[in-house]
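Apart from one protein chain that is not included, each protein chain of the complex appears where it belongs.
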Amino acid sequence: MDYNDHDNGQLQILSWRHLLLSRTKLKRSSRTSALLSGFAMMAIVELELDDDTEVPDNLLICFGVCTTLLVFVHLLALLISTCILPYIEAVSGTHDISMVHDSPHESMKWCVELAWISSTGIGIILFLAQLGLLVWVKFYCLSINTAIASTCIVIPGAIMFVAFALLFYKSLMKHKNTRHSEGLKELEDELRA
Amino acid sequence: MDYNDHDNGQLQILSWRHLLLSRTKLKRSSRTSALLSGFAMMAIVELELDDDTEVPDNLLICFGVCTTLLVFVHLLALLISTCILPYIEAVSGTHDISMVHDSPHESMKWCVELAWISSTGIGIILFLAQLGLLVWVKFYCLSINTAIASTCIVIPGAIMFVAFALLFYKSLMKHKNTRHSEGLKELEDELRA
Amino acid sequence: MDYNDHDNGQLQILSWRHLLLSRTKLKRSSRTSALLSGFAMMAIVELELDDDTEVPDNLLICFGVCTTLLVFVHLLALLISTCILPYIEAVSGTHDISMVHDSPHESMKWCVELAWISSTGIGIILFLAQLGLLVWVKFYCLSINTAIASTCIVIPGAIMFVAFALLFYKSLMKHKNTRHSEGLKELEDELRA
Amino acid sequence: MDYNDHDNGQLQILSWRHLLLSRTKLKRSSRTSALLSGFAMMAIVELELDDDTEVPDNLLICFGVCTTLLVFVHLLALLISTCILPYIEAVSGTHDISMVHDSPHESMKWCVELAWISSTGIGIILFLAQLGLLVWVKFYCLSINTAIASTCIVIPGAIMFVAFALLFYKSLMKHKNTRHSEGLKELEDELRA
Amino acid sequence: MDYNDHDNGQLQILSWRHLLLSRTKLKRSSRTSALLSGFAMMAIVELELDDDTEVPDNLLICFGVCTTLLVFVHLLALLISTCILPYIEAVSGTHDISMVHDSPHESMKWCVELAWISSTGIGIILFLAQLGLLVWVKFYCLSINTAIASTCIVIPGAIMFVAFALLFYKSLMKHKNTRHSEGLKELEDELRA
Partner (left out) sequence: MDYNDHDNGQLQILSWRHLLLSRTKLKRSSRTSALLSGFAMMAIVELELDDDTEVPDNLLICFGVCTTLLVFVHLLALLISTCILPYIEAVSGTHDISMVHDSPHESMKWCVELAWISSTGIGIILFLAQLGLLVWVKFYCLSINTAIASTCIVIPGAIMFVAFALLFYKSLMKHKNTRHSEGLKELEDELRA
């Protein structure tokens, strides 16, 4: 049926765009994750503390947990990217839109979103938290005021990040809905004509 | 209507160019931010101060605040880039100009500008400020004259950066206006012909 | 025979896609491996321990073995990538689908899979393990609680990675089977028509 | 008018090539600047001097001033690149030669040249100077002869760089003039024919 | 002669593919070599040993010789790549298959192979050996068991690398022979038809 074929074609184009979106999301995630996990590792390798340091135990526990969590989150994003990207790129590299359903980006949509959220959302907020804790560990004995002043930037900063993430999500949803209702209107216009 | 279609096409081309502009702005921002935030992190990780250092508390507070602010500003640019870029690239990757309104670069214009300004404008000036403070922290006990001489370059440098930014903005506005009036003139010529 | 030629063409297209898949798998593997083995090397080069450290021998043995294994696994992935990639890229660079059987990606399929699994699967889990051991070595004398808290993240993290790998494998198999049965159905429809 | 249109087309092609030239100049500048400013920052962060060092104050002042100037010059090139490049790339990405006048590379020609000269000309000579001063700071107490021998290479080297820059500029001017007179001759030949 | 021309064309296509193969081999070699020689240099620069260290002389000799050899082998690959690649890329950049004999990749085949083998074969095995020796130097005074355990992985690892290299070579030869006899068969079929 002709109408059906047209619908199918529309679906394929939509799916192809989802494929491109998944690919760029994973690519961006893997690059950001590689960068930030590298800095986090460097922070723990190069940190030098004397054996008789006065830094309290709780602070060190927070710092250790935050760094481990940070590296874990970025490794997860890296793992997912390295697993799924080759399958997506093998399809996108053929430039053959009819092969779009061979790509696993639809059935593994949750993986792509997980990688993207853990790399950008959670990962960047944890990185900011680690910076705050690093300043505390570094300046605890030297100048406690520096650590306090630094925290006064980190906390509103983290709130701003969360606010931006929510705003971005809302804006994205609104944009999608607008596009959707516009699409419906176009369809109606077509049917009337 | 034919005239309407032509207008629509013009609008699409204009929007497509805004899309390309947003994409390159975000790409450049994310690259510059990754580089500069890396150096800022390195400066705080590798800084080594003795526990009985004579560096005054106020200097350390300034240094800590400046570094935290610097990393925050660049993380913000990185966060925005990683969030919006995949949606823009998924559209620009189809090379289909009629899909331009599916890209969120118009509805999230303020995000793109925020990322760009925090990465280039604020970020680079803060980086220069951090360099000035780093020289003070490093050379405070060794040679106070080095720190003073270095500041004599940083302060006019920062003023030059602000001046350049204003000049650039003015130049951009003038360029836009010239293009606009030229566009109007071309339109008039077309209407007369 | 016409039917035979069509089959042959289908086979070539399938083989070409396997070629693209192998190429991207090897490329991703070599990039991830270069990154992670670099951090692992850095961890062992920059680790500084006093000669009279109280860190127990067993911990150091685990750390040494884990790092060596990690670098070995990533070097293996790097070796395989550097060996096979030029032969695959020389074929994929001709953009001539009929030359697909000159590429060694079919006869050396097990090598490609070995590189990919050692880089992503084993490599990333070992990296997480090394992070856990590094925190133990670093914080053993300072704060044993930090090391314990950190391990509480690393162990469920490693389990999550293994779980994800299995889930991903299952999902991939299911996707393949779905595609296969759809392919059979399409064939049947064609035969009936 | 037909003749006018031809002229216009020639002008557009010329302007398009200026656009490509500006783009590559800014790209090269930003890459060189990122690299060299990174090394300069590293030199000041990782420099370790004892509090009772015998290095004279004047030497430290020179070193501090040189490093600050070097980082400032490269930050300026980076700032200009990040500001102007997106506007140029948005035009060059359309591959539509008639839009060439929308790019700000003509009206901001002085900015492009400033970025290019501060990155290559001044930036590389300052980097060489910083290397010379770094050797003095490092080897002042150890072996003053090393510092003197090293300076004997840096000074003729810096002179060679300036000489090359002048020679390059002269060669470029000569090349432009030759092309210009050839262009005139071709025009004359066309008019005669 | 028509038949001759066909043969000539076949030869050109074959030579073009050798050109692509040489290009990718050199590119991969230069990237791998730059990475590994960088880590080897880092290992020797950042290695810190006390003047009264108990590490035996023979161990240090092995470590020094291994590092020097490693850097030498990778510099050789880098030198060959930087020398030959421009000549190959200038030809491959024209996309004109008839110019294939202007590229030096046939007459300098042994250089390309030498660069490739020294970068991948010898270079990676030496890197593994250096890792083994580095662990010995680092842990000799701390925990000799760590060094022994680490060596128990390095030695079978090195054997595995050599075994893989031989297997890969055999597999490649077999693949070439299969392709060759298939080519002959196709030729025979063509002649019969």
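For the reader, a short list of remarks on this structure follows.
For clarity, chains are labelled A, B, C, D and E in written order, and residue numbers in each chain start from 1.
By definition in this document, a contact is a pair of C-beta atoms (placed from the backbone, for glycine too) under 8 Å apart; a residue touches a chain by one contact, two chains touch by 3 or more.
Treat the numbers as computed from the prediction; the structure is a model and nothing was measured.
Every shown chain touched by the omitted chain in the complete complex is listed here: D, E.
Touch with the chain omitted from the figure is made, among E:Met41, E:Ile117, E:Ile148 or E:Leu172, by E:Met41. Counting over the whole complex, chain D has residues 16-18, 20-21, 24-25, 28-29, 32, 35, 39, 42-43, 46-48, 116, 119-120, 124, 127-128, 131-132, 134-135, 138-139, 141-143, 145-147, 149-150, 153-154, 157, 160-161, 164-165, 168, 171-172, 174-175, 178-179, 182 touching the chain that is not drawn.
Touching the omitted chain from chain E are residues 34, 38, 41-42, 44-49, 51, 53, 57, 60-61, 63-65, 67-69, 71-72, 75-76, 78-87, 89-91, 93-94, 99, 101-102, 104, 107-108, 111.
One rule holds in what follows: only the chains that are shown with their structure count from here on.
The set of chains in contact with chain B as well as chain C comprises A.
The most distant chain from chain C, with centres taken as the mean of CA atoms, is D. Annotation: 36 Å between the Cα-based centres of chain A and chain E.
Averaging Cα coordinates per chain places chain B and chain D 21 Å apart.
Centre to centre, using the average C-alpha position, chain C and chain D are separated by 42 Å.
Among the residues of chain E, none is in touch with two or more other chains. Under the stated contact rule, the graph of chain-to-chain touches is a line, running from one end chain to the other without closing.
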